[in-house]
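Left out: one protein chain. Kept in place: all the others.
Moving on, here comes subunit A:
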Amino acid sequence: MKPINEVTSIMTPLDRSNVDTDQIISKEFLKRIERTGFGKYLFYHWRFDAEGNKRDGFVLNDPRFDGSEILVARENFGCGSSREHAPWAILDYGFRVVIAPSYADIFYNNCMKNGILPIRLPEEEVEELLAKGKAEPARLAVSLAEQTVTQPDGTVRRFGIDPYWKEMLLNGWDEIALTFKYEDQISKYEEAMQRA
């Protein structure tokens, strides 16, 4: 996966809570057998009506946020289905960072495996970002190494992340290759289980 550290971009304020993975990528797009090409289907039914026309008022259709790499949303983002097609669609669309007060567990893990940085900030800080981002396009500077989100006025908010995943994201490591270093231990475990 692609390493990630610093991302500076306009944020896209998606002012919704409990955004489920069915909305992020609808089931009719899950039949592909590739990992790529899902970006055009991201939030499909919120972006387009039944005739395929863009829906007015949905934030991803607002040209002011074109090219944004940072998505900001409310709590419990990514709930529901385990489909990794959801982070694949987010990444393929162009987002590298998601900021929300909380995430569903499976979605959070899936982001980590794809070089997407899911940042948890307290609810009031997300509220502040959404308010600013909706008022006028606002550029954020995210640093994974420093664990900071810097606003245009210089306000810096810190976020927490498990050091294991931080290192993985910073280096873009292949987790399976790392696990292979423990192959002896895995074999020993299997032998012990066999005997039990």
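Rule of thumb we're sticking to: a residue touches a chain if its C-beta (ideal position, glycine included) is under 8 Å from a C-beta of that chain, and two chains touch if they have at least 3 such contacts; residues count from 1.
In the analysis below, contacts and distances are computed from a predicted model.
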item: Record-based protein name (UniProt) of the chain missing from this complex, from "Fluoride-specific ion channel FluC", "Class III cytochrome C family protein", "3-isopropylmalate dehydratase large subunit" or "ABC transporter ATP-binding protein"; value: "3-isopropylmalate dehydratase large subunit"
item: Residue among A:Ala131, A:Val156 or A:Ile186 that touches the chain left out of view; value: A:Ile186
item: Contact set of subunit A toward the excluded chain (per top definition); value: 16-18, 20, 22-23, 26-28, 30-35, 45, 50, 74-76, 79-84, 87, 102-106, 109-110, 113-114, 162-164, 175-176, 179-180, 182-183, 185-186, 189-190, 193
